[in-house]
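I'd like to ask some things about the structure below.
Note that this complex is displayed minus one protein chain, with the remaining chains in position.
A, B and C are the chain letters, set down in written order, and residue numbers restart from 1 in every chain.
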Amino acid sequence: MNQANHSRFPAWSPRALLRNRAFLTVAIVILVWVVAGFAKPGFGSYGHLRYLLELAAVIGLVAIGQTYVVIAGGIDLSVGAIVTVSAVGVPLVALSGDGSGTFAVLIILVAATSIGFLNGLGVAYLRIHPMIMTLAMATFLQGVLILIAGGTAISAQNPLLAWLGNARIIGIPAGVLLWAVVSGAALAVLHATPFGARLYALGANPLASALSGINVQATTMAVYAVSGLAAGLAGVLILGMNGQGYVGIGDPYLLASIAAVVLGGTSILGGSGSYAGTIPGAILLVTITALITVVNASAGWRSILFGSLILLLLLLSGRESQRR
Amino acid sequence: MSSMIRTGDDRLYWRVQGERNRGLMGLFAVVAAFLALYAYLFPGLLSVAGVSKFAQSWLPLALVAMAQAILMLTGGISLAIGATVSLGAVIAATTMSGYFGVAGGIVAVSASGLVIGALCGVIAIRLRLPAIIVTLAASFIIGGLALLILPRPGGAIPGWFSDLLAGNTPAALVLVFLVALLWKLYLATPLGLSLYAAGENPVGAYRAGVPVDAARIAAYAISGLLSTLAGLFIAAQTGSGDPVIGQAFTLNSIAAAVLGGVGFLGGRGTMRGAIAGSLLLSVMINVMFFLGFPPVAQYVAQGLIIIGAVALPQLTARFRRRP
Amino acid sequence: MTPQAIIKANGLSKSFFGNPVLQNVSIALEPGRIHALLGENGAGKSTLINLLSGALAPDGGEIEIDGRSHRRLTPSEARRAGIAVVQQELSLTSDLSIAENIGLGAYPRRFGLIDYKALARKAREVCDLVGLEENLSTPVGDLPLGRRQMVEIAKALFRKPRILVLDEPTSSLSAHEAQTLTRLLQRLRAEGTAILYISHRLNEVMRLCEHVTVLKDGKVTADRSLQGVDAAGLVRLMVGRDPGDLFPHWTPSPERQTIVEVTGFSSGLLRDIDLEIKRGEILGLGGLVGQGQEDLLLGLYGALPASARRAVFNNVAGLPSSVSRANALGLAYVPADRKREGLHLIHSIAWNMMLPDFGKARGLSRRDPAAERKLATELADRLSIKGDLTRQVQALSGGNQQKVALAKWMPADPPILLLNDPTRGVDVETKREIYVLLRRFAAQGKAIVLSSSDTPELVHLCDRVAVMREGGIAALLEREKISEEAIVAAAMGAEAAKVAA
Partner (left out) sequence: AAKCIKGDRKAPYTIGWANIYSVPTWMKQTEGTIAAEVEELKKKGLVDKLVITDAQGDANVQIQQIQSMIDADVDAIILIAGSSTAPARVVADACAKGIAVINFDSLVDTDEVTAKINTDSNEWGDTAAKWLIAELGGKGKILVLNGPAGISVSDDRRKGANAALAANPGIEILAETNTAYNVAPAQEAVTSLLFAHPEINGILSLGGALSAGAILAMDKQGRPMVPITGENARQFLELWKEKGLKSWATMQPNWLGAFATYTAVQALEGKDVPAFVKVPLPVIDNSNIDGYLARAKDFPADGYIFSPYDQKLFDELLAAK
């Protein structure tokens, strides 16, 4: 029996590791760090790498939701707007008697989750294509932002956020720690729960999933809600790190989150991939950005270099396996 | 066994065209309603000048919607559309008033679009890299090129050419029809029609003798061409070049295509749908203006209109559908 | 005098990721002969034809066409040599029309453009050959599975092949369509076409073919004339030992209590149907393809909007409103189109088997990998699915894919099984296993609804057969009345009436 079981579930092999996108992406990150560290003194310093991780934490958090959504066969174009809404929103809901600021953060996270949930509702019940639904939601949120932002003096005097943005625990920035904890949870949910399995099912073949008794609607709504929550969390973190939110603060995270997901080996077509690849994907992205920043060249050349680097690294980290 | 030509067989092409309208009637109705509303709010629309001006603002979006749709039909997507539009505009504005003149400029713009598109296609398809991230990288490279050519807005388009394309003539409308016609012509070629098969079922298409890779790379090239031509038109319309003018077109082209029922996984959708989608996005802006919406309402309404335009036909078709 | 072979494969071998799938396989196709290629699921038949048509490159060996040998045959060379392959609905594009699909890759041109007039004419010719009456402009996506298969065949004929390869062409065809195909093949044979025919329906093979090549585990175990071979002999060739009866002995189940009852049931095509399903029975659904069999199954399963004046499922009143609800009521459904509706091709075999459980379990509970592996291994053993269970399902042969689609419901032990053509593409041995399984389920008191395009299956397996026609039940045959003739007659009733009218 054991013998049979073995042939049916072959043991893990080193060769499989080399075909693993997440692993390859990690290897590339390390490679880039080493090369850049030698080429640009200061780049590879501990402090800088730690800072890159802090930046990656924000992208990484947003990309949790994006990874989930993409695996489930969708895409979320509203994450940037949700990040902004939550970063701008926390001060607005600051309540007296909420000394630690926890309550304000919780309210914002609930709001962000609800926005995601609405996305899911549109996708699941109105059967609106996720791109259209989330793009429309992003537009909608812009309108909301005009209403809520900038009108009054808003600045974040929130102790919890200040801690999140600045504290170091045994030398590790609180934001990175938060990312690590949430990532652990995200990975566990993705790979060790039936909910995670449902995402893979949905992304690979929604029809077969429905006929197998998976509640497609509920799963869809849940996954977009998770995406909203993750973006909300990222918004809160970025507010903590910056001390202040502003309209447009979330804009860079839309394409960054998608890029991190795809660089990490998750198929944009859905059904396969893992957040394990997105993590190094996010780190890779901030690393390249930092690298380009320190190159002294005209804006045009920097842009060209950035694009070429992404292409090159993509070539290394592996190709999309052919899909039938 | 007799093989009698059956009624309708002789008009196969037109019947096929008719079938392709199915599923789009809802969108067509929404677009028509908006056009009617626009004409009601602004009766001046129903004049040569009115139509001309509206068509001018719509044409670039229609072109990029087509550029995106053709890729989506093959199962690809491009995030480089915006940058390619900018590049087209910049090349037009720097070449046309130079030695080679307007004709040389058109050639340069077209050639750069074809080449850049084909390159993206070759990289994405031959190297089997995911299109979305290849084109994201390409958008930086292409955008960088545009900045190198024209670091800040400038350049010039000869006045007569601007007036020809974007004066008080319905040239833009004619161009829309012309491009649509060329598209129909392309779809009537074996390579063109292969798009659908190559998008939906590449393995099967390959086995059936469809040059799958060629069809896809050609789609990328055409997409690049349409994008730079949109840039050329914008340059003519504005009389100059701007290295970041196209940025918004990336997402808008996707929105228009998806709104028009073009599927994300390849092989599903029609160009007429994408064009209708772009028309809706374009006319919506004017309608909201004439309804006097303040910015907040513009954003909110825009979101709702887009959702509504997709949801309504979906909901009505609901009962005929499988889960 | 034996005619010269048009195409010959000599010593072909092929392996995937180091697993040999074909080893030293030789085969020769002659004009005017229908050549059967038989073998169990996964024996390598499809792979062999992929080599013959240039879709895959062999690792070793060569292919000889008209005496010219090719080491590496490309698809276009193969096509030019006159080889056409009927894949199983694999190469159709749903948004294109029937005519455009038929001509795909070989469009008649005029000034570089597709000549739609010529296309219509030629497409109509081949459609007539295969009995496709539909409008040529109909998008293929609108057609039911069986019709799509006919389009696929028409597409092969469109190229006027000298060598026609058919990979399980009849597996989704109704008896009527299969007959059309039989006549067609006989005609092509008479015209001198070389035909390679893959099927798991041995009676067809017996009726049609003159010569057989049998593959077992990637090796040729027989290459001989079919003369003097009977069905049992064929099976013996394939499995290498004496076959038992294909169908298990039918015994009535003791329990015949009604478990599902619907009156005035409508869904999809179906209008106002009354039906009772009993524990311990296999209720067959027969008839031409697309007469509402699938709508009935899907409607009962909560996957298609349905209504009924009265409905009782497992003592609960009302129709299930959703699939999860249906599952909770004890229903399970195995779809016909396994690739689109049944399986997650990019996921592993084991993962696919766990799917209903993933749908049912509490979302954030913990998965138990050890238990999952154990269960998957058990299921695989039970349905003799061999090898590594972490392989993607798409790397399985068609028959084995079907087994996976069936296997995933077994752990739930549902009392009501809705099966839509469950033995499509399944080899005889496995078929037999499935039949035994179904009868055993019935004996255990489960209710089984079996929609099948394979009439013998209905005859030998079912307690009752409902023959469907135009969205209604044309006849409900009790055990003693069930025969191929009765089923076909009931199914054709409408056709006959139409012709008469």
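Odds and ends about this structure:
Everything that follows uses one rule, which is that a contact is a pair of C-beta atoms (placed from the backbone, for glycine too) under 8 Å apart; a residue touches a chain by one contact, two chains touch by 3 or more.
What you are looking at is a predicted structure, and each value in this text was computed from that prediction instead of being measured.
All shown chains touched by the missing chain in the whole complex, by label: A, B. Within the full complex, the residue among B:189, B:238 or B:314 touching the omitted chain is B:238. Which of B:16, B:116 or B:166 touches the hidden chain is settled by the complete complex: it is B:166. Of the listed positions A:9, A:23 or A:43, the one in contact with the omitted chain in the full complex is A:43.
Although one chain is not shown, part of chain B still touches it, namely residues 42, 44-45, 50, 53-54, 57, 60-61, 146-147, 150-155, 162, 166, 234, 237-245, 247-249, 252, 282, 285-286, 289-290, 292, 294-295, 298-299.
Mapped onto chain A, contacts with the missing chain fall at residues 40-43, 45, 47-48, 51, 55, 91, 142, 145-146, 149-155, 166, 238, 242-249, 251-252, 286, 289-290, 293-294, 296, 299-300, 302-303.
The criterion applied here is as follows: only the chains that are shown with their structure count from here on.
Chain A and chain C have Cα centroids lying 43 Å from one another. Chain B and chain C have centres, each the mean of its CA atoms, that are 41 Å apart. Chain C has residues 303, 323 in contact with two or more other chains. Shared interface positions of chain A, i.e. residues touching 2 or more other chains, are given as 207, 210-211, 324.
Across the complex, chain C meets chain A through its residues 301, 303, 322-324, 326-327, 333, 335, 340-347, 350-351, 354-367, 373-374, 376-377, 380-381, 387-390, 394, 408. Of all residues in chain B, only 1-6, 8-10, 12-13, 15-16, 18-19, 185, 188-190, 193-194, 196-197, 200-201, 203-210, 267-269, 319, 322-323 touch chain C in the complex they form. Listing the residues of chain A that touch chain B in their complex gives 77, 122, 126-129, 131-133, 135-137, 139-140, 142-144, 146-147, 207, 210-211, 216, 255, 258-259, 262-263, 267-269, 298-308, 310-311, 314-315, 319-322, 324.
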